[in-house]
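One structure is given below, encoded as structure tokens.
All protein chains of the complex are present and in place, except for one that has been dropped.
The letters A and B name the chains in turn, as written, and every chain counts its residues from 1.
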Amino acid sequence: MLGYAFRRLLSLGISLWVASAVVFLVVEVAPGDPAAYMLGTGAQPDTVAALRTELGLDRPPLARYLAWTGGMLSGDFGTSYTYRTPVAGMIADRLWVSLPLALYALALSTALAFPAALYAAARRGRAGDLAVMGATQVGVAVPNFWFAMLLVLVFAINLGWFSAGGFPGWTDPAAALKALTLPALALALPQAAILARVMRSALVDILAEDFMRTARAKGLSRRQALWRHGVRNALIPVLTIVGLQFSFLLAGAIIIEQVFFLPGLGRLIFQAISQRDLLVVESVVMLLVFAVILVTFLTDLAYAWVDPRLRRRR
Amino acid sequence: MTRLLAPLAVALLAALPAAAQQTDLTLAIQLEPPGLDPTSNAAGAIDSVLYANVFEGLTRFAADGTIEPALAESWDISEDGTTYTFHLRTGVTFHDGTAMDAEDVRFTLDRARGPDSTNAQKALFENIAEVSVIDPQTVEVRLAQPDGGFLTNMAWGDAVIVAPDSIDAIASAPVGTGPFAFDRWVQGDRIDLVRYSGYWGAAPALETATFRFISDPTAAFAAMMAQDIDVFAGFPAPENLPQFEADPRFRVLTGTTEGETILAMNNHSDPFDDPLVRAAVAHAIDRQAIIDGAMFGLGTPIGTHFAPHNPDYVDLTDLSAHDPDRARTLLAEAGLSEGFTTTLKLPPPSYARRGGEIIAAQLRAVGIEAEIVNLEWAQWLEEVFTGHDFGLTVVSHTEPMDINIYARPDYYFQYDDATFRGLMRDLAATADPAERSVILADAQRRIAEDHVNAFLFQLAFPTVADARIEGLWENQPTQANPLAGVRWTE
């Protein structure tokens, strides 16, 4: 197990290194000079050159790459060109929006999917099942950002129950949660639909297993049997899907932050791109990539722990 | 935010039994500043928050666009017009408590014009030959050439007086001399300012002011309707203004800006180096359709590169009236009866993106195929402004009195005309207002007749405010939201 973990850890390190090189190269090649952007249309060439020197942009690319990656290893992501504050601090601030949003969405999608799947599995083939499955079929097809616009139209503009966007900060947790509710709901619905479908088929499979028959034979009702034995066993495929969907959840959060104007990582990256704040772009992309690689790594480890045969080769 | 400040307001009400007025204000603007140093970053959003609130210069723009004394109480100009002696106001302190004196003025001006300067408008200071301190309250500025615009230059947001000790942290913790001190910046959301008790001038009515940043038009509409914000300066969705006008809770101000919005043509490249082609483009454009379609009717048509509210403005829109048949004839005369294909590069603002689509459709109607390329500002600066790699572009020129850009052959649209340069030389050498007016009229006519660019409209500046607030700037002679004179009336 340890040997396997070590091998995977090594390949994770290599992946991150390759990713950092790719990201750095791409962002460096891209047109647009941060200094020219900051100084606008009235600036003179020598002023732009002076600012480039001040920002360290006149150093050779390799030196900047090594400084950036070296700094990241010690948690120092460098200093933002435009804001002149440490990138790590900016990212940390934004994570306080993006991470709660993702977790809120995850919680909501589970809360929606779980009862729906149980209900459908217990009524397999009957009208209730068909209705739930039909609803999830539609849910999977709804683009989350469009759903978000509909939520804004109904709950913010027509009913006025929620604000259409913005984030008041965590000084008032209730207001913060309220501001995240519509975005989380928009993010959660398509996820919940996928989750409910996977969970339902897992439950249906488990219902056919021998131990369930035994449980039924012991006098438990179908629903009781599902609760006592089915749910736990169905969690494994569900966790797999959650792991796989992580990348979609991230991409979705970036777009949803745009719809609701939330100051999260998604807004930060679009803003940084338009301002050519290269270090911020590179660092946020690396963070997103790192998150996905880490989740994949943890999922693999969990599998290996559950199923020893996988330790040798995937 | 209003909710957060509510306990504070209650406390204040309790402390001051007579005063019933609200003393906090939440003002929203579209764009968040990318940093807080107006002397090293061109972003207009910095001035929108800080100009005349946190930072002040020697002179400043008044609400009507005239120049008035600020930190300099008065000045003497030498006979030859090259030496300005500024008499500084007494009792001026920075927000850190230190006194503002002549040394700070010299530091500021030398920093802005020095070889390491990162000032986005370094040209404002280029004419300065020497800055000398006479005594703590007197500064002498010697110019290389006489310049009638020097006092205006000193009023720009890029020329505000900064404290030497604050420079290292100025981008995140600005220290100025204004009526409000910087309190904190919640990035992505807002900047808080508090009244500065040591201010040299009349104390503002507001205790605290919060600037919020909302660029999404839907969110702006909802936040204003819910009264989460008290004022939105530069409301991003003109389509929603009628709803606010109909609502007694609000007041809508439609102010002017210095922003001439133009369809710029690459005068140096084929086929726009042919005046016939440029004239064809100008006649293919239906300004009113663009103003209606992109700005929902908000904006004044212009026929040249000059602000219509300026007394010297000449209405030349007839020179480029919408006339597709004429445009086709002109194209045929230029040997392009089959039309041609070009690029239309658009920066992010909605006047450019929405307007660009309408322009492309209008050009297509006369046989010009304009391929739209949407660009971020950084890319636009590199490709269009610096690289001159474009056929057409839509942009608003927001600098005041900037017709002189047509005298710079290296400026991005590359208009190279000796006659026009001659007019600008005459203008610089002329002091008499009546003569200047004549020269300016000739200059406006010259570029309109030459169809250097297709001149579209003057950007308007819509402000939506709570009806109980008074003292807001209606117009934008420079990008700013001065709050010293803003108060609640009930």
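In this section, a residue touches a chain if its C-beta (ideal position, glycine included) is under 8 Å from a C-beta of that chain, and two chains touch if they have at least 3 such contacts.
Following the convention adopted for this analysis, contacts and distances are computed from a predicted model.
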Select, from "Peptide ABC transporter permease", "Na(+)/H(+) antiporter subunit B", "Aspartyl/glutamyl-tRNA(Asn/Gln) amidotransferase subunit C" or "NADH-quinone oxidoreductase subunit F", the UniProt-recorded name of the complex's unshown chain.
"Peptide ABC transporter permease"
Absent-chain contact - pick from A:A5, A:L95, A:A131 or A:I157
A:I157
Touching residue (missing chain; options B:A99, B:A129, B:A144 or B:A365)
B:A365
In the whole complex, not just what's shown, which of B:L375, B:L456, B:I469 or B:L483 touches the removed chain?
B:L375
Of the listed residues A:L106, A:V132 or A:V259, which contacts the missing chain in the full complex?
A:V259
Contacts of subunit B with the missing chain: which residues?
216-218, 221, 236-237, 239-240, 243, 289, 292-293, 354, 356-358, 360-362, 364-365, 372-375, 379
For subunit A, which residues lie in contact with the unshown chain of the complex?
11, 14-15, 18-19, 23, 26-27, 29-31, 137-138, 140-143, 145-146, 149-150, 152-153, 157, 201, 204-205, 247-248, 250-251, 254-255, 258-259, 269-270, 273, 281, 285, 288-289, 292-293, 296, 313-314
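Keep in mind that, in the parts below, only the chains that are shown with their structure count from here on.
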Report, in whole Å, the distance between the mean C-alpha point of subunit A and the mean C-alpha point of subunit B.
39
In the complex, the residues of subunit A that touch subunit B are 31-34, 36-44, 46-47, 50-51, 53-54, 82-85, 90, 93-94, 97, 152, 156-157, 160, 163-169, 171-172, 175, 260-261, 263, 267-268, 273-277
Contact residues on subunit B for subunit A in the complex?
1, 3-4, 34-35, 37, 40-43, 115-123, 171-172, 186-189, 212, 214-216, 218-219, 221-223, 225-226, 228, 348, 376-379, 381-383, 385-386, 399
